[in-house]
Structures are given as C-alpha cells and as structure tokens.
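Sharing a structure below in structure tokens format, with a few things to ask.
A protein chain is absent from this complex, but the other protein chains hold their places.
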Amino acid sequence: MRNVIVTGVARAAPAVVDQLAELGVATVHEAIGRAGYLGPGLRPIQEGTRTGGTAVTALCWPGDNLMIHAAVEQCQAGDLLVVTVTSPCSDGMFGELLATSLAARGVRGLVIEAGVRDVAELRAMRFPVWSAAVSAQGTVKETAGSVNVPVPVGGQIVRPGDAIIADDDGVVCVPRASAGQALEAARARVAREEHSREALAGGQLGLDLYGLRGKLAARGVEYVDAAQADHRDVAT
Amino acid sequence: MRNVIVTGVARAAPAVVDQLAELGVATVHEAIGRAGYLGPGLRPIQEGTRTGGTAVTALCWPGDNLMIHAAVEQCQAGDLLVVTVTSPCSDGMFGELLATSLAARGVRGLVIEAGVRDVAELRAMRFPVWSAAVSAQGTVKETAGSVNVPVPVGGQIVRPGDAIIADDDGVVCVPRASAGQALEAARARVAREEHSREALAGGQLGLDLYGLRGKLAARGVEYVDAAQADHRDVAT
Amino acid sequence: MRNVIVTGVARAAPAVVDQLAELGVATVHEAIGRAGYLGPGLRPIQEGTRTGGTAVTALCWPGDNLMIHAAVEQCQAGDLLVVTVTSPCSDGMFGELLATSLAARGVRGLVIEAGVRDVAELRAMRFPVWSAAVSAQGTVKETAGSVNVPVPVGGQIVRPGDAIIADDDGVVCVPRASAGQALEAARARVAREEHSREALAGGQLGLDLYGLRGKLAARGVEYVDAAQADHRDVAT
Amino acid sequence: MRNVIVTGVARAAPAVVDQLAELGVATVHEAIGRAGYLGPGLRPIQEGTRTGGTAVTALCWPGDNLMIHAAVEQCQAGDLLVVTVTSPCSDGMFGELLATSLAARGVRGLVIEAGVRDVAELRAMRFPVWSAAVSAQGTVKETAGSVNVPVPVGGQIVRPGDAIIADDDGVVCVPRASAGQALEAARARVAREEHSREALAGGQLGLDLYGLRGKLAARGVEYVDAAQADHRDVAT
Amino acid sequence: MRNVIVTGVARAAPAVVDQLAELGVATVHEAIGRAGYLGPGLRPIQEGTRTGGTAVTALCWPGDNLMIHAAVEQCQAGDLLVVTVTSPCSDGMFGELLATSLAARGVRGLVIEAGVRDVAELRAMRFPVWSAAVSAQGTVKETAGSVNVPVPVGGQIVRPGDAIIADDDGVVCVPRASAGQALEAARARVAREEHSREALAGGQLGLDLYGLRGKLAARGVEYVDAAQADHRDVAT
Partner (left out) sequence: MRNVIVTGVARAAPAVVDQLAELGVATVHEAIGRAGYLGPGLRPIQEGTRTGGTAVTALCWPGDNLMIHAAVEQCQAGDLLVVTVTSPCSDGMFGELLATSLAARGVRGLVIEAGVRDVAELRAMRFPVWSAAVSAQGTVKETAGSVNVPVPVGGQIVRPGDAIIADDDGVVCVPRASAGQALEAARARVAREEHSREALAGGQLGLDLYGLRGKLAARGVEYVDAAQADHRDVAT
C-alpha cells in the first residue's frame, strides 16, 4: 500500500465525454445499465450546471488537503478533479484559491466526498462543484495519500481517466473503456424517451405504454372500490 | 395484507383545499392543533412554490416504482401524489416522464419519501416536488405494492383523499373530514397573527403580548446582572 | 444549575465585528487558528448574505421556544441571536413574528441549532437565518431555560457578547476578548491570499508556492508512470 | 385534532398473540406479506428476549412524558406499551419507575421511538424494551398528547389493540383483525422452512431449491471464467 | 487561540466524585436540574460498568491523536480522560496501548467523541470506555491541539477538573464547583424515588402519585370510549 502519484494516465476521449455531458446524469446512468451513480450525498453548490470531464483522483487524509495540491499538477484541460478521504470528513478541504489554480489549467470542476468552502466566491467565478458538505473548517497539509489511484466514491469505484458527468441530479462515472458504448446507448435512450414523452403528454398511461397491467395482475394486485373496501382490511 | 389499488376514493373539497393552500403550511399546521406536519426530511426541489391537492397515495418497494405507474391512473385534476416505500430508499423513483404524465392529468405536484431525478427538467416544467432526496439512481418495475391505502409518511399518517398543503416550509396533511374546520381555524389564526405582527413591529415584546413574564417567574427563572454573575456559576 | 437571564452583557466592539463580517467566515476562522467554526450542520436559508453581530444566547428545551421570547428583550441593535436546545430538536422554533420583533430592535440575524419556519416570509423580509433544519412543526412555551449563558453550538462554545460572523460558508464565533487581534490577523491573511491568488491564476502550482514538494518526498510519496504501474499494485 | 385518551379498546386475542410471539418477528413479518416491520431503528436493550402483547399507544411531545403516565392507566395484563413523539426525540422518556408501574400491571414490555434510561436497572428487573436510543436526558410533564390513537412508528401504522411481537430482530405489528390469519400463515411458513433448512444443511443450493437459475438466465446474468475475464470489463 | 497544555488543574473532591458515581448518571443528571448529559451518541463498549473521575480534557485534530499522548502526562489517579476533536471524526484514536498507559496511572476510564479500537482487549483488561464509534482506522500524530481547556462534548461544556460520571446510560458532567451540592441533591432524589418505587410497585398510578390528572384536564385532554369514538375523528 505505497502512497503514489500516478502520471501519464490515459483519459476517455474528450469528444465523447462532452457529448455524454450534454445528455445528463440520469440518462447516462440508465444507458450503462443503471450503474455508476455516485449517490445522493454529493450535491451541487450551484443550480443549473451540467458538465463533464475525465477523472483525476486524489485520496486524502481527513482534515488534510496535501494531496489535492499534488493532484492539481496532474490535471490538464478537460479533466475533472475527484477527491475522497480515507475516513469520513466534512471539513472544507477546497476553496477559492485551489479553484483559481484548477481554472487556470482548464479543469471542468470538482467532485469531493468531503466539504468545500468559499462557496460564494466559487459561484461567482462559475467553478462547478459537487460536494458532500459545505464547511469553512480549514485543513492542514501534513499526511501522505495518493493521486490517480482507483478510489471508492459514493458507493462506486472511480478510476483515473474515467468519464465523470455531473448536473443537478448529482454525478455519474462511466468507465473509460465503456465511454463510447455508453454514448451510443444514451443516444438511443434519448430517442426512445422522446417518443414516450409525447405519448404521456398526450394522456397515454405508463401502465399501457410500458405494458405493466399484466405485471400487476401476475403479482396479485387487486382493484378494490373504496365504497366496498373496509379501509382497515386493505391497509398495509 | 393484500396488495390493492383502491378506486373511487372520496376527496376533500377542492375549494377548501385551494384556500388552505393559500394560507400555507405553518399556519394550517398550527390551526389543526400543531398536527399533521410531515417533518423536515421532505424538502422542496424548487423555491417559492405554495400549492395544495387531494392525496392519492402509493406504497412502493425500495428501488422499484411499479406502483407509481399504477397510481398515475388513479390521479385526477386537483390531486397531489404522495409516495412512500416499505423501507428507507433514496433512489430516484420519479422523473420528468412521470411528471409529464401527471401534469397531463392536472395533478398539482408530488410528495415522495424517497428520491427524484431530472430536477433541472422538473424545475423547468414547473412541476412542484417535495422529496427526501435527489438521486439519479434508477429503479426497476418488479414488485407489487398498493395504491390509495393509508400510508405513514414523515411520522404522520396520510389517508387517500386527505388535503395536502406544501410550500417552502415542507408539507402538512389535513384529514379529509377536518378540512372545513381547519380552514376556519386557520383563517382565525391569520387574523390574530396580523394583530401580533403590528404590535411586534411597533416594538412590543412577545413577553408582554403573550403574557409570558409570569411563566418565567413561576418556573424560577432569575434575572442576574452580568457584572455580579460569576459566569461559571450560572452556566449550564 | 439555576435557570437565569443574564443582563448587561459586555459586547465585542461593533466596529470590529462589522469589519470581521466583511472578511467572511472562512478567512476569520483561519485567522484565529482554524478555530470557532460552528460546523457544516448550520446552513443559511438564503444565498449571498454575509453579516455579523454580537451574540445574545438562548438555551431552550426541545419543542419549546419560551426562552427565545425572553432573549428578544435582551437583544439590542447590532446583536445576533444564537439559540440552542438541551437535546437535539428540528422543530420550527422561530418564524416570521419573532423575526419581526428582532428586526424592530435592529438585530442582525439568527443562528439556531434547531429548525425555523416561515422561510418564504423570512427571505422576503431579508432577515438572515442560519439553522440546522427547516420545519413547520410548532412549539409550546412551557419550560424554563437560560439566556446569555455560555452555550455549546455546533461543537463550539459560544459566550454572550462574542462576535458571530455568518455567510454562505456557515457561522464562526470569535471570542469577545480576541476580536481585535482576530481582525488584524484576518487582514494580514487577506493580503497574503491576494498575492497567492495572482500567482495561482498565473499558473504557478500550490506545490511550489507553499513548498510542498519536500513534504511529499519526506513522507515517501512516489511518482509512478501509469504505463509501468500495475494498477492493482499501487491501488489503495 | 383533539387530544384524547381512548378507553375500552378491543385487543387481539391473547392466545393468538402468545403463539405469534413464539414464532418470532421475521417469521410473522413474512407471513403477513412482508409487512408491519417497525424498522431497524428500534433496537432491544437486552439480548435473547422474544415477547408479544397487545398495543396500548401513546403520542407524546418531544422532551415530555406526561402522556406515558396517562397511558399506564390504560394498560392491562398482556398489553405492550407503544410510545412515539410528535417530532424526533432521543430523550430518556422512560425509566425504572415507569417500568415498575407497568410490571405491576402485567405489561409485557415497551416499544418506544425515543430514548430510555436506567437500562442497567431495566435489564436487572427483566423488563423488555425496544427503543430508538438510550439516553439519561430527563423530560418534563407539561404538554398534552393522546393515548390509544393510531400512531406511525418506524414507518408503520400501529393501532391500539394490534398484536406487537418483538425479539432480537426488532418489532413487528400485526393488525388486530388479521392476527388469526397471520398465525396460520406463520405456522405454514415454519413448516416449509423446516424442510428447506434440512435441504440446505445437506448441501442443496437455494438456486435449485427455489428454482432461481432460470431467473438469472432470464435477466441476462452471464457466467464468466475469471481466467478469461478482463476484470475491468466486467466490473460494475 | 493558542494551543496550550494547562497544568496544575484543580479537581473536584475525589470522595464526592466517587459517591456521585455510585448514584449513577440518570440520578445525578436529574439532581443538577436535568443538565450536563453528554447525549445518546456516547455509548459504552462494555455492559454493567458504573464509574466516575475528574476530567482531564484533550482537543485533537480529526485523524490525529498527538494530543491524547500529551494528555496522558497530565492524568493522575482518579482522573477520567475526556477527548474530543475539532471536527467530526470516527477514527480509532485510542486503543490498548494508550489504555495500558492510563491504567498504569490510575485513570478511571475514557470518554471520547470519536472512535476507539482494540475493544476486545479493552474489555479483557476492564478499562472502561464511552465512545462515539468503534473503528480500527488508525491515526497520525502531526497536528497540535490543546489539553485541559474547556471543550464542548455531546452538546455540553466540559471543563478540566469537572466530575464525570458514566454508566450504561451514558455520561454526565457535573461542574467542579457544584459537585458537593449535586451530591446532596442526588441523595435526596434517591430517597424520594425509593418511596415512589414502593408506591408504584404496589399498584399506585403515576397519574395520582405525581398529581397529573389535573394537568391533563387543564390541557383539554378528553377521555373517549372506543365504542363511541369514530377512530378517524380522534386520530392524530
């Protein structure tokens, strides 16, 4: 378990990442088999932003942002920095100055399973952030960790170079090797959804559109009129 | 414990529900005896919306939105869909397509003790939602549940047809049978509050307005000057 | 453990508090030695507000706001009311009417380790609030507590008269006796940060600006090229 | 929303409740259609106890146990007291003296969605308790609530007179009207499980015993040899 | 906000602390006015232990136990070490070796608002611990903090030299200056409770023993017979 900074990491193709970003988190997550979602605990500090980038990962000690500084150097244009900690921590490990540094390198944003601060300033400079907390609590720079190793974030495994898509619904990770396939599948899904949207807007029911009436019957769900029902009896 | 879909449910009077909605959650909750509030865990995904409707309830399996589709068919104009799960779940069980379907039926909004997704799209289409989480995590449609049975939501019992009022303060449920009385009591409260507001804005103290000085004395609360007080001694 | 209302409390100097407020929570917290932050659990109900005031403290029973009414009388212009409870509580202990009363006295805002309600109205009247929850759940006025005693809030000790600074990052408490020193230290920090901001915006790395390369080496962090690395081997 | 104490409540048949108790929480919960479980938040303060009783319900204000005292009078031999609060509360609302009172009346135990104290004494007197917390924090007796009304507890609705079964797995509620049916179904389940236990102990697989191989295939689950698998490719 | 180690701290009288310990947490907490309880988040790792000591306090950085080592030197026979962190942390900051060191100095136990490890060994050596978590996660020794300053723990303020009492109900802090008074009040309470216990065991109701019937009536609580009650109407 050496502490390492991995350099020269292969990235998902930028054009593919950008197109995935346009389709949004929920669509991409469904398209890859309902996988890769980093959970409801990572929330945007801004509203209405949809972006994507290739993951540079940093693994830090709680209350210590030394490895974020090391990770900045590994970031290039089109990347998105993904930070986690060795044990749960809500401290404000990232703020305006680090964002200035990342913005200067063309980094798309930050996903951090810990806290951020200077959120007024981050919003003003339009640097997108998804975090587990907002906290002004400062950190030290004392303890080693790693950069660009696979990290568990929000119940998923994120590997350096993976495509990270983020919007108001949260964050999804698409493995680098599957990004192309994911894009195709996501586009096909968008096409299908367009058709469903029209049908539903026109008053068709999902029960019919998706053929669910048989499922209800097969599972023994009964229709009961309220007038006949003794509410106590049918109550769960 | 059969799984049922109850049809033909009686609803609270629409005109009463609309007038309760105008008065807002906090006022209605106080008016019915500080009851019916669905707790701080249900938060709006939008700011500044105040609405109300009659409850259609759905009880789902975690990670499964089959019964939401069944519930849509039971919804009519003026309803508000109330969804809960058999065990805690943060998945995104509801999104833009289901909202399209509900909007087409004149449904007022959604209250869900689980997650929603497509929040950018939901805000854009102005479909109001109060949820326990925002999550892109998708769900399956495999397991039976019930529609229009009494459900526990946020530490309250919601019955089909009850009046549901929701705004930036959260959600309150008024039993169908008490909706008329609740409206009267809420209006009386608003009138009283108007008078209090003026008095307080004019500098009168709540201690005097509500006659609380005697209560403090009766409970042994003492006034101590800081100069005399050894802070250690009076500290709790 | 008598229940007391302490009067005539000494306050931090208003001019100092106002200048601390301009510098913001994160800066002040760092300037006093990474201390005094009231934690990520206290969130603003509004966006973009930065303010400060001298603490009047209230210690309440859960579900009971009797002592907030007692505290209002102890508040004067330039104060900021800080409320906590004897055991965890999310109820809406504070709303529009109490805010009207405080605004009439020139109070700067509210920090409460419990819930608030009427948030739409509070935003409309621009009364700033940082709270642990938003909840319409009403409270009674039955049980004694204290006003202007030291209280633990968010893992910090707040004493009456201390300087409280609050913005989008949360809330920080500066002990009354240290407020002057804190202001000097905070200004020095702002000056230093201005220099860092320019350097980082120009592309300099924090690794070099803060001299962190030696720290990484001293802690045994190794640089490994991805092409050579067996990812399994270096993974954490 | 009047505050009431309902007297003369009908109870589930004692003999049925006792037999359900012998079968245990998990079995009964399954037998009634995977329903009625009061959630993982209610934990026993003792190990190895399995009991059951008929519900007397109490709804209290947070930090206030006045209504528990009122509920005691409504308890008779074979009952089990079920307490909840109008908003979340971890205070120690129940202790040794109340247990002494309940034991004197032949009450089987306590289920409380709040805290208890004197746990060493409660264990010593073998009074069984399932609670959401252990806390020495004391409470007042000031605010009204209700006794023997339906209450939401742990995401379920408990009605006075329902059968409550509790053991190391937690607590389940069986509606009074369904208790007889539940017992039959639970016994049938026990018989079936006995057969399964033997088969599984003998080395048969659940995949075969429950006929799950077809389900896996139908859902597209593939078997892949590790030697052929590029772990990256098959990773989730 | 200097980091300091305060030496020569005055302690509560050992004989008083020992006698408070015998009376237990709940009794002492009530006797000092329902104050000083460190909350339900601090749980014992052992069952059936009741102890007390004078507080030596340590304030640590998350993931860093440097200051616990500094605190050990300040501990003397009869003390009880109280540890907290500058921001929430569940890491195992304390284990068997530190316990060996404290036991050698006659320290009574540990209260820590973070994690401990080696719990099997700690139980075997009968070193009592109350903690917020059990975690094997190790810590570093890099960052400064303080010893023997007032610290907020579990929503209370603990000052060096205060009496700390702990048992299966959790932990209570009695200010040094009030320890004698607290002992008197606690003894009086025990005497009163003995009388109540007998009355309640004999079948007397708390409603009568504490004179609560009038309170219920004054607050408008009505008795309703189940046969007359339309359950819907009286439901909360």
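Of note:
Should a chain be cited, it is by its letter among A, B, C, D and E, assigned in written order, with residues numbered from 1 in that chain.
As a working rule, a contact is a pair of C-beta atoms (placed from the backbone, for glycine too) under 8 Å apart; a residue touches a chain by one contact, two chains touch by 3 or more.
Being a predicted model, the structure only gives us computed values, none of them experimental.
When the missing chain is restored to the complex, the residue among B:27, B:90, B:131 or B:178 that touches it is B:90. From the options B:24, B:63, B:154 or B:170, the residue with contact to the unseen chain in the full assembly is B:63.
Contact with the omitted chain, checked across C:21, C:35 or C:205, is made by C:35.
Seen across the whole complex, the unshown chain contacts subunit B at 61-64, 86-91, 135, 137, 140, 142-143.
In the full complex, subunit D makes contact with the omitted chain through residues 24-26, 29-30, 34, 37, 39-40, 43, 48, 50, 167-170, 172, 193, 196-197, 200-203, 205-207, 210, 212, 215-216, 219-227, 229, 231, 234-236. Contact residues of subunit E toward the unshown chain are 1-10, 59, 66, 69-70, 72-73, 90, 92, 95-98, 100-101, 103-105, 115, 117-120, 123, 133-138, 141-146, 148-151, 159-160.
Just so we're on the same page, only the chains that are shown with their structure count from here on.
Distance between subunit A and subunit C, defined via averaged C-alpha coordinates, is recorded as 29 Å. Residue positions 34-35, 37, 39, 86-88, 157, 235-236 of subunit E are each in touch with at least two other chains.
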